[in-house]
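Every protein chain but one is kept in place in this view of the complex.
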């Protein structure tokens, strides 16, 4: 049992930490002011490309990819502290080309894409030249139960025809978004987990239409955004189906595991930053003649946040280690555990930090309100807390005689 | 001990309920679409004036005012269930001319204003022709400790001169906002509670400047909004000081008590509506072959919400009854109790309802996201939870020997 | 809406409060020392009979009984504040002859007993000369679902024959316990709610055997106690069946409603006493140079306890008022609400008071450890929290379309 990071991970930690501290955090305000000051909120402020170029130049690029040809070749547990550092700022993941959903889409193409798909779509994605979206969740069915999915991807000779309506397609609003990965029902008579296909769809394919952009607790998360997208008789050549028809669930399972833990890692960083801001406020602001830290239960709140964050980080690291050593199947319970526990914990820590800031915490004068929106959304995205708790309970009870 | 409402209150309950159900709720979506579809989000959609006219015509107008000359002459406990009904929709309070901060400002002018102030400002306010704001909180000091207040209202001969910066001036963005009530330091050498004055300031007075509008967790709450407002050498005749110099805290105390309980009443209605939406969703939406109501802990969450709301309502009603029978002084502890407890409870209930709705709960497709923003803000507005808990503890411990 | 107690209730409140303060609390320690110092812990210390005589003499006797012939003729809402006062000491309810399960048994006999049963058993019970037990819960089936009940009360000519095993028969250990009310299955083919009978069983009937006394979190609650009792071919004349065969559930429903609310009322008093002790400790004990009240989150804990108690009291009073005005049926949801909420709240408040006392709170130097055991047990007795939450949810959802 050794809780020390590997020397390679340690070295990356220092470099990413330094980059976040010196390049990203000091310019976060500038970026947001630029974004909000633009006539078009759905354009990318030039500062982002500047930061991306700098990160790439320093070799801090695509760190999420365990594949050494395309990425840094880091294990999940090695990437975890780096993703945590990126999570400290809502703008940092893109700077390092490590933002969802592009990371998950890259993994899908890397593992399941054809050579042509990798060349045409994966490479520009990993270069940060294009962005992408993932179209899975649907407005009319409970997405917590993915077998409900109603959109279709039907074979018609050498073509596949897509129909249906998706929402919460994150990233679809980005001006560089060039393709989406769409999931739909191909063969309703196949085995429950072999019915669906994933299809790579260029966004300019006829029949693809962004119906509207959805706010998350008041935020549109520009320039990424979350879209409701309709697919009407969208026709693509059959080889747009990633890995072939009926492999949708198999690919999704492989995609969602890392996706979920990446979210949790970043959330830890978000909570750390929130706690830092809370501590700074608690020591700098006075009321009733004392710093806030010395009023009421504030110290206990800070201590409880520290404990909750440290426990959650260990939990995420342990899950990452399981992914590295036992694979996605060996980590399935741990993944559901962290996905059920971490966003809810971070929501609470951020909420505490908001409270410590008074009105400033509600506004956009700190990153806290954005963090609250993000943490809250992640209690639903990639499976609501309750579904993950159900998985954990099912695994726990499996060892006992169960009558139902 | 009799928990039944008076016949008069009961009759108003039925009328307000019917109005909300038949006039307001069915047109809430239309109002919001109009608001968001306008080129200028800070304009009032005509539907609002239509609804106001209808409510006024039916005698459902200014119900908050206990004064029979200007309002309905209802006691606080009689008004409570009406305010609850209005709280079911974020747009309803204005429809009945019962929205903050105009209600509080009306009470200030009614009780403390000169005849001229009442005629010039109170009457159009009560007719719903003009709107107003309240400028108390400041960005640079902890507003939880009001004695920190740094803005000044200095006498200069027959004039009073205002300087300082306020924020969270709710309502300042409304196109009909004509005046603000400003609070500032007049005499630093007076007794701690006699130092400040309240001044009635027409918004077009030279030196008054809206610096920016502040979002609350992503929402700007148009067309009301929350402003940061600077006052630079704003000169007004001395009789703009309400009730004379040094009476600011006295007036504020009288204003804040009813203001706080009105917020709590409306919050109860918000929680009821959230619970209704959650129950509807829990019975209509299915996953894993069952309605959500029959999955995981959802029924327990619904039951706990019901219990929490019922307890909170009784708490608010009891506090209202204390205000009616024992006055603001006799209700000071109860007021802090409900202010500390109700917004936090409602935040939890709404958060549960959001979760039950999945992604739809995060978006603006239901009123829940707006409710979450509002409930969260009310854990800070009019005193953060922690300050009210401090008041409750102080009163509780007063009977015991305390060394500190 | 009027939260004031009736003059009659107010007068009783003052008298009971004075009696508890001057007669009971000052002698609580003496009673407990006597009880624990006895060779036989299952004997009644003489002090109890002395206090009972005094209470009876002052007319503070059987206050729980709404029937004017036998009791004080108080409504449920009038009795509530009196039961709360009695709840301040674990020994007080018996002093006023208002302790469970004798109160519930008295109501059963009053409403459903024959003239002979009333004379022979009810009168000595109401005089405090005998005690009784209630034998409903069984060890081998989930008592949360009463239709599981396996014990039998089978008719055999002019006799009824009882067989089965009961546990948590509270009061069975008392030296004066003379009879139990037993519930068993009579006709398995009858309608689900008409299958069971209640039978009055003298404890010395052959075949009745106390197998053992059960501790509750380490406490045996002497001299009352909680027994596991076997019934083996216990034969009684048929008229021992209260109100006739098959009426068991009907009687139980009438018995359990008041029983549950009486528990909740007393729990409020227990929480008040715990909070008093916590406040006293918080002001008298110092650490790190300050009274505990000024350390960490202690003030917030005190404030939250005050709020929770006040909300719960109002909730209980409202439920009592519903019982008075709408009857048991009209109060069924409210009863489940308070039963699900109040014991859990009191457990938390007492736990907080224990923590404030350090080691002393764990020991029997304060009444807190006993309170903790009692409050914890009441989250299970008379229906576990979860069953009551289920009732509340079912009622809440009934208005909506439900598919399951």
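Letters are used for the chains, namely A, B and C, taken in the order the chains are written, and counting of residues starts over at 1 for each.
In the analysis below, a residue touches a chain if its C-beta (ideal position, glycine included) is under 8 Å from a C-beta of that chain, and two chains touch if they have at least 3 such contacts.
What you are looking at is a predicted structure, and each value in this text was computed from that prediction instead of being measured.
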Using the contact definition given at the top, list the shown chains touched by the missing chain.
A, B, C
Among C:17, C:203 or C:380, exactly one should touch the missing chain; which is it?
C:380
Note that subunit C touches the chain not displayed via residues 137, 139, 142-145, 148, 167-168, 214-219, 285-288, 292, 295-298, 351, 354-355, 358-364, 369-370, 372-373, 376-377, 379-381, 384-386, 389-390
Quickly run down the residues of subunit A that touch the omitted chain.
1-6, 9, 77-78, 275, 279-280, 282-284, 286, 290-291, 293-294, 299-300, 302-304, 306-307, 310-312, 314-315, 317-318, 321-322, 325, 334, 337, 340-341, 386, 389-390, 392-394, 396-397, 399-404
Could I get the residues of subunit B that touch the absent chain, sorted low to high?
296-297, 299-301
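The criterion applied here is as follows: only the chains that are shown with their structure count from here on.
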Of all chain pairs, the one with the highest number of C-beta contacts is B-C
Just the number, please: Cα centre separation of subunit B and subunit C in whole Å.
43
For subunit B, give me the residues that contact two or more of the other chains.
286, 386, 389-390
